[in-house]
Structures are given as structure tokens and as C-alpha cells.
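As you look at this complex, bear in mind that one protein chain is not there, while each of the others sits in place.
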Amino acid sequence: MSQKNTLSNKHFINWFRLSSPMTFYPLAGKLIPIFWVLAFLFGVAGLWVSFFVAPIDAVQGQGYRIIFIHVPTSWMSMFIYIVMAVWAGLGLVLNTRLSSMMAQALAPIGAWMAFMSLWTGAFWGKPMWGAWWVWDARLTSELILLFLYLGFIALQASIDNPRRADKAGAVLVLVGVVNVPIIYFSVKWWNTLHQGASISMTKAPAMAQTMLWGMLLMALALWMYSIAVALMRVRVIILERESHADWVRQLSEVQS
Amino acid sequence: MWTSPDEFFAMGGYALYVWSSFGVCALILLIEPLAVRSRCKSIVKRLKKEILADQFDKEGSK
Amino acid sequence: MTCIRGQRELFQGLSFGISGGECLHVCGENGVGKTSLLRLLSGLSRPEMGEVLWGGKSIVSDSASYRHQLLYMGHRDALKEDLTSLENLEMYAVLDDVALSQENALATLWRFGLRGREDLPVSCLSAGQKRRVLMARMITRRAKIWILDEPFNALDSKAVQVLQELIEEHVDAGGIVILTSHQALAIKGLKVLKL
Partner (left out) sequence: MSALLGIIHRDLLLVMRRKSEVLTALFFFVIVTSLFPLGIGADGALLRKIAPGVIWVAALLSTLLGLQRIFSADYADGTLEQMVLSPQPFVLLVAGKIAAHWLVCGLPLVILAPIIGIQFDMDAGSLHVLILALLLGTPVLSLIGSIGAALTLGVRGGSVLMSLIVLPLYIPVLIFGAGAVYANTVGLDVSGHFSLLGALLILALAFVPWVSAVAVKIAIE
């Protein structure tokens, strides 16, 4: 019994130690290559499925292949926002520096994902709907999500005191996370009020399986990619914020 | 399912849309880590400078 | 060369002259108008009555040639926090229309103990280090007349020593220094104006 207790105690301490930038910095350095390799493998598999396995679409021809990048980026943009909110919330509640840094590191990637989703959406919409932009509920929500990301980044960038920036950013993200579903439904309601039914995609049922695989593999690749880049960025943020700490000064890359 | 590379790159007439979607995404995914790396280099350079400046200060006060 | 300044304002009927190779210490209690006087002398504001003369000409009518010779330093350090100290110096060289090579700027910064910090943004420097950047500017500006408002603020005793030497050097070379300060100054040939 007592042994078990010390064991769990040890685990607790380990987790606690990991949350300090000093121990996390070298750990992140070791993890980054692993995630790059995973991202590369999933990316190659995903691209192979999306270009060479998935058959041509009956209605949209080859143009539908944009879906393999469009849908995963949309998923990731929403997923990263939620993850960011979790990290920011942890930072706010537990007052751990590292989780706020994670939230900060994730924001630019999420914003790029939202941007890519909008961009590919435009290049998909033009041949399929005949317009670069349609005020469709999903597109509009995605645009608003991009604005939320940009607002978070701008708020963080404009507060010089990092602790205050963390807290302010966390409050903003948490408000945003509550707001996202509300925004989505309000936009949907607005859309049905002003427009007829939005254009629905048609696909042969037999194809759905391979399409889903392609999208899943691409999403996995983007997920691993996001982790890798977020870890890289967290390391930079740690260096910037802790630049006066002794352990930073003793790092081998800083000591020339 | 593709009979020739040309056919692959033509994407059934949707080449512009498909390749500019994938191309721009690839570009962004490439630029992002490069930007992080350049930021990393600049902060490391600054830290080195600061350590050097401290050394100069110590030598100066001796 | 003689320069005469006569002027009247808040302090009313104040009139004095100062010529090359002299250092004038304007002292007095808080709120007596030391800074206002310096601003009048620099041409930032205009006197109600009277005028400031430089080489016999009013500084208003011949402002360009006066400004070529003038270095004014106010309370605020007038450094851009986001730029490095080197960039700040170079920016002022462009603004003040003086030629300044990069080696020269670096050498001046090193002289004031900023070696290794020339490429750091000014926001990373301490208050004392910022004043040292300003001292480097005083040298690179190559002006004849220095008007300094509280130049000894935020300086440690060693830096005070350096600045005093700098002022003496300038006065010895025939320059004019007008400054305000709360502390007594150990500069030879010092004239004191009590407001």
C-alpha cells in the first residue's frame, strides 16, 4: 500500500517537473524529430490515397480532390482552437507557465490552418459553385474562427508583460470557445433566413470509404505536423521568456 | 488510374484549382517551420550577444 | 566668438550671455522654470518678450544654422525602444544631417561600455545604459552648443564621472554647455545661474 502511494507520488512529481520550462525544453527537442517523421509518413500515405487510390468523382471530376486538403485543414483549425483553449485554461487555473506558452505556440498554426481551409475552399468553390466566395454557414464560421485566432495573436503580441499576456489571452480564448458554437448556429440560422438550402455535395456511397481514409490520413499528417511546429515554437518562446535564467545561459546552443 | 503524367498534372481540367490549393498549402506548411527556425536563430544570437556583453562588462570593471 | 542671449519671460528681465568654452549651470528649486528656460534657449518654445540671439542673429530668423550647431536633450531619453542602440545612433545621424560611419558609431558605443550590446534593442537596456547611448549621441552629433536637461539623472557615480569628463572635454574644445542639475558639479570654469 505504502509502496503504491510513493509510486503515485513519484508520478505526480514527474508530471509536475515536466511542466517546468527547464525540463521541457530538452524533452521537446527530442520529441520534435519523431513528430516530423510521423508527419512525413502520414503525409506521403495521405497524398498517395488522395491522388492515386481515390477514384474520380462522378459529378465533380478530378476537382473534388481538393477535399483531401480542405476538410483536414478545417478539422485541424477547429481542433487546434479547442486544444489551445484547454492549454490556456490550464495555464489560467493552475498558473503553469508552460501551458500558457503551449497555447501561444499553437495559435499561429491554427490561424494558418483556418487560412488554408478558406483558401482551398475558395479554389474548390470557384469551379463547383461558380464563385470564389459564398456566404455559406460553414465558410462564414471558418472566417470568424480565423478572426478569433488573429484577435488572440494580436492581443498576445500587444501586451509586453508575458504573464499578463497569458492571462488576457486565456480569457479571450475561453470566451471564444463558448462563443464558437453560438456563432456557428447563429450563422446557420442567418443563412437559412437569407438563402435557400446551401449547396450539398453529392458523392457515390462506395467511394466514401476511401475518401474518408484519405482525409483521415491527411488530418493525421497535419496533426503530427502541428505538434512538431508547436514544440519548435514553444522552445523559442521558452528561450525568449527565460532569457535571463541561468539554465538558459548554460545551454550548449547558447554557449558558443 | 492515371495513364500518363500529363493527365495527372492536368487533373481533368481542374489543374489550376487543385494545384493552387495544394501548392499554397505546401508553401505555407513549409514557410511556417522556417519562420520559427529563423526566430529561434535570432533569439540564440541575441542570448550569445548578451553573454558576451556580460563578459566584456566583467573585463571592463576589473 | 561671442554669443549673446537676452530674454525675458516668467522669470522677467532675465538677461545673460555665454561664449565659447563656457559651461553654464542653471540651478534653482523645482518649478522655478529651469526646463522652460532650456526649451526657450533651444528654440522649442518662444519667449513672450525678448529674444534668443546666436552670433548676433535671432535663432528664429536663422533657425537652420543654429540647429546645425545645437544638441538638446530633454527629460525623456528620445530613444526608440524597438531599435538597437546602433540603429538609434544611425537614425539620429540621418536626422541631424551628420555623416557617421558604422565603425565610428560602434567605436563610440564601445567607448561608453556598451560593447556587445550594440545590437540589442534599447528596451533590453537598463536606464543607466540608455543614458550611455545618449552620451554616444552627444559625441557623434558634433554640435557646438549642448543644452542638457538633468543629464545626471539615473547615472551611477562612475557614469557621472564619465559625463563630467565629456562635458569638460567639450568646453575645452571651445564648445558651450548649458545644463540643469540638482547636484553640485565639479567642472572647472563653471558659471552658475541661479533662478
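A, B and C are the chain letters, set down in written order, and residue numbers restart from 1 in every chain.
One rule holds in what follows: a contact is a pair of C-beta atoms (placed from the backbone, for glycine too) under 8 Å apart; a residue touches a chain by one contact, two chains touch by 3 or more.
Predicted model only: the values in this text are computed from it and were never measured.
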**OP:** Taking the whole complex into account, name the chains on display that the unshown chain touches.
**Re:** A, C
**OP:** Looking beyond the chains shown, say which of A:L143, A:A170 or A:A219 touches the absent one.
**Re:** A:L143
Subject >> Candidate in contact with the missing chain, chosen from C:M91, C:A127, C:A173 or C:A186 >> reply: C:M91
**OP:** Kindly note down the residues of chain C that lie in touch with the hidden chain.
**Re:** 42-46, 64, 67-68, 70, 72, 74-83, 87, 91-92, 94-97, 121
Subject >> Residues from chain A at the interface with the omitted partner, ascending >> reply: 131-135, 140, 143, 147, 150-151, 153-154, 157-158, 187, 190-191, 193-195
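The working rule: only the chains that are shown with their structure count from here on.
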**OP:** Round to the nearest whole Å and give the separation of the Cα centres of chain A and chain B.
**Re:** 18
**OP:** Please report how many Å separate the Cα centroid of chain A from that of chain C, as a whole number.
**Re:** 54
**OP:** Scan chain A for residues touching two or more other chains and write them down.
**Re:** none
**OP:** For chain C, write out the residues touching at least two other chains, lowest number first.
**Re:** none
**OP:** Give every residue of chain C touching chain B within the complex, in rising order.
**Re:** 113-117, 119-120, 124
Original post:
What part of chain B is in contact with chain A in the complex they form?
Top reply: 1-2, 8, 11-14, 17-18, 20-22, 24-25, 28-29, 32-33, 36-37, 39-40, 43-44, 46-48, 50-51
Subject >> Interfacial residue positions of chain B with respect to chain C in the complex >> reply: 46, 49-50, 52-57, 60
